[in-house]
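Right, one structure below, let's go through it.
Complex shown without one protein chain; remaining protein chains in place.
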Amino acid sequence: MKLTVRHGDDVFTVEVAESDGGYTVSNGGRTWHVRLDDRRGAIRTAVTDNGRHRVGVARRGESWELVLDGISYEFTARDTRFEKLLALGAARSGAAGRAEIRAPIPGLITTVLRNPGDPVAEGEPVLVLAAMKLENEIRSPRAGKLVEVRAKAGAAVEKGELLAVVE
Amino acid sequence: MKLTVRHGDDVFTVEVAESDGGYTVSNGGRTWHVRLDDRRGAIRTAVTDNGRHRVGVARRGESWELVLDGISYEFTARDTRFEKLLALGAARSGAAGRAEIRAPIPGLITTVLRNPGDPVAEGEPVLVLAAMKLENEIRSPRAGKLVEVRAKAGAAVEKGELLAVVE
Amino acid sequence: MKPRKIRTLLVANRGEIALRVMRTCREMGIRTVAVYSDADAWAPHVQVADEAHRLGPPPAKESYLRGDLILEAAKKSGADAVHPGYGFLSENAEFGRMCAKAGVAFVGPRAESIDAIGNKVHARQLAKKAGVPTVPGLDRAIGPKDDAGAIAAGIGFPVLIKAAAGGGGRGMRVVREAKDVERNVREAGNEAAGAFGDGSVFLERYVERPRHIEIQVFGDSAGNVVHLNERECSIQRRHQKLIEEGPSPVVDAALRAEMGRTAIRLAKAVGYVSAGTLEFLLDAGGKFYFLEMNTRLQVEHPVTEMITGTDLVKAQILVAEGAKLPWTQDDLAPRGHAIEARITAEDPFANFAPGGGTILGLDAPSGPHTRWDCGVEAGGTISMFYDSMIAKLICWGRDRAEAIERLRRALSELVIVGVPTLVPFHLHLLADPRFRAGNFHTGFVENEFSMKGIDRPHLDEAAAIVAALEYRRRRQETPEAGPGPAAGPSPWKSQALREGLRG
Partner (left out) sequence: MKPRKIRTLLVANRGEIALRVMRTCREMGIRTVAVYSDADAWAPHVQVADEAHRLGPPPAKESYLRGDLILEAAKKSGADAVHPGYGFLSENAEFGRMCAKAGVAFVGPRAESIDAIGNKVHARQLAKKAGVPTVPGLDRAIGPKDDAGAIAAGIGFPVLIKAAAGGGGRGMRVVREAKDVERNVREAGNEAAGAFGDGSVFLERYVERPRHIEIQVFGDSAGNVVHLNERECSIQRRHQKLIEEGPSPVVDAALRAEMGRTAIRLAKAVGYVSAGTLEFLLDAGGKFYFLEMNTRLQVEHPVTEMITGTDLVKAQILVAEGAKLPWTQDDLAPRGHAIEARITAEDPFANFAPGGGTILGLDAPSGPHTRWDCGVEAGGTISMFYDSMIAKLICWGRDRAEAIERLRRALSELVIVGVPTLVPFHLHLLADPRFRAGNFHTGFVENEFSMKGIDRPHLDEAAAIVAALEYRRRRQETPEAGPGPAAGPSPWKSQALREGLRG
């Protein structure tokens, strides 16, 4: 089976197959042998050529969380055929000039610094999100105009919630 | 809902209903209020009138294992209607004069002391079951004749496996 | 205070510290009462208590900071004492007085002590009076008529602007030039007013590359005070401690004795009862300056418990019952070395951004000389309403090197799924040669240590594991692939586990 595994901007297109009680994952140049224990819990053991790892494993919708040596990785893993369909869809939407500002963590909006229609520079703070006793400035990912500001001071927001749109 | 809850020879026939975010369990004279946390794991919290307990919970087929203050209880819990059907079936089978000797724990049969056809007294050792570095004598539950001996020396047996029959 | 036995104790806190206090209560045969906000209805501290009462909605102001509701719960449950833990109401003198009025023992210092020394400006004045060295600076809050720039120049640059109330780095600024003083005083005042309801700030000399050394003290109502040695807490970021250890690698027996004597003198000057901590700055020349006193149990108290073989919460309760200190100074010589790593839900690869969520899996470390104080469990939530502390991991060793290696080992056993954690930071820091040599200061993490260049070293390996997991999942979910999810060498085991999870 051919899979596309993504972590942020890193993409691994790999061929996976069963072999010898485990799995062979090859990435063109490099090949990994992976064995997994057969329990169902969120913490398992994975054996690779590199050693034996106690890993955390969780799946939420399309993404996998993997914890290895204390480090948390968030991956998506898709069949390459599906991946191609998605790419097709994205090309059609034509939203290349538009950037969405979403809540990176759940929290409370304490201050909205800019209004709809305001011009913003790349990296300019647009609002302040308080979470866990710390205040976090949420900045614009690029220069442009704020065409939409959904965030309201005092509102609780979930992770990923749309806060504002820059064009 | 009316349930019959059994633990060994102890039988509790109770009426259970939802009440106030929890459950009311009444046993004629005594009434318990029980609240349960809503996680799915094998260890939960149960709040009763008697206090708050961290309990172990497992279900295997018809029976529940409950661990409370370190003590493991094995219960069956059945709808009383079902219970009546079972009682009916048992009365029909007419196997009152027959006693089965089953393995109380998984282990290895090391010695078979009696042969089919042998008379046995109540409490007389019939075979020896080794488990966890200890040898356990398995005794006849009543006086009678061994009509069947399934156990074989050297065989591994599961918990509950039929070893012999006394009539 | 008249001696009386505490029979039922309400813990006015949540998370790991509530559990930790309840453990000691259980060991002492004291009934425990938990209080909780709606965010914590089935939290571990609620599950473990003998009785539990709801306070209110999730925000702390509507729940854990509501002294009135807490005392109502105490009355309902017949609690004769309240332990405040740390944070929340622990250093609130007014709450202490409310407890006294309600006839409930407050397990902590007397309200007057909190008043006298809880405010940093008062504490400086008290320290001067008691002959305890402080950082050169202004011994009062800056008023509207003061020429802050001139005062700063008099003290000598760089200066530090600090809020008189509160802590945790809020309202704190370093100023290196006269022209920046006025503006920063104003801004720090606003920040302090917002955070603590008290906008007063003061100035002191900024000590460069200092170490944060604190002395644990303990007093009883008969006026006895002992010290329980120092803790080194210089590994911090934005004034949040990340690693604490004891003894300090730079404090020798003579300095320890001197700092201990100094701390006792100041604690006695306010008639201090219960556990308290005096924070000092230690400069590169080995001179120490009193900074402030924390009038409560500290997050890092297990470090002291491991090296001195004590139970500070037990001693707090005994002293609150009117008993004398359970130790003499001679009983408290440190043995070996202990080190604590705070395990918070912060992502060291994303500038320590906090990340809440559900803990999907949790494997705790254990074994020789390893202590795990945890406030959550698998299935529980790290909520955005409170701090991001998940747990504390503390290891003891015969010497500092052994303690550090043990902590690395224990960290390697810890697996948390569902939220990011500080674990990668700790593993990297503990391997740093400067840290291992004991060569650091309070600015070390922010200015000299970096997580850059170690960005997720196992990325390709992790991707390969995910590919294998995803492959297996697809094979198992596709009907033609075989007998379904229970396939594999041990279907019975999986079956039993699923049934156990169903109920």
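Order of writing sets the labels: A, B and C. Residues in every chain begin at 1.
By definition in this document, a residue touches a chain if its C-beta (ideal position, glycine included) is under 8 Å from a C-beta of that chain, and two chains touch if they have at least 3 such contacts.
In this text the structure is predicted, and so the values were computed from the model without any measurement.
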{"item": "Interface partners of the hidden chain - shown chains only, full complex considered", "value": "A, B, C"}
{"item": "Contacting the left-out chain in the complete assembly, out of C:Cys374, C:Ile390, C:Val423 or C:Val445", "value": "C:Cys374"}
{"item": "Residue, one of C:Gln125, C:Asn224 or C:Ser412, that touches the chain absent here", "value": "C:Ser412"}
{"item": "Residue ranges of chain C at the interface with the undisplayed chain", "value": "19-20, 23-24, 26-29, 41, 48, 302, 305, 309-311, 326, 335-336, 358, 360-361, 364, 366-374, 378-379, 381, 396, 398, 402, 405-406, 408-409, 412-413, 417-418, 469, 472-473, 485, 489, 493, 496-497, 500-503"}
{"item": "Chain B, residues in touch with the chain not shown (by the definition above)", "value": "1, 3, 5, 7, 10, 12, 14, 16-18, 22-23, 25, 27, 30, 32, 34, 36, 38-43, 46, 48, 50, 53-59, 64-73, 75, 77, 79, 104-108, 131-134, 136, 156, 159"}
{"item": "Residues belonging to chain A that touch the chain removed from view", "value": "37-42, 45, 51-52, 54, 57-61, 64"}
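By definition in this document, only the chains that are shown with their structure count from here on.
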{"item": "Chain-chain pair with the highest tally of contacting C-beta pairs", "value": "A-C"}
{"item": "Inter-centroid spacing, chain B versus chain A (mean Cα positions, whole Å)", "value": "50"}
{"item": "Where chain C touches two or more other chains at once, by residue number", "value": "378"}
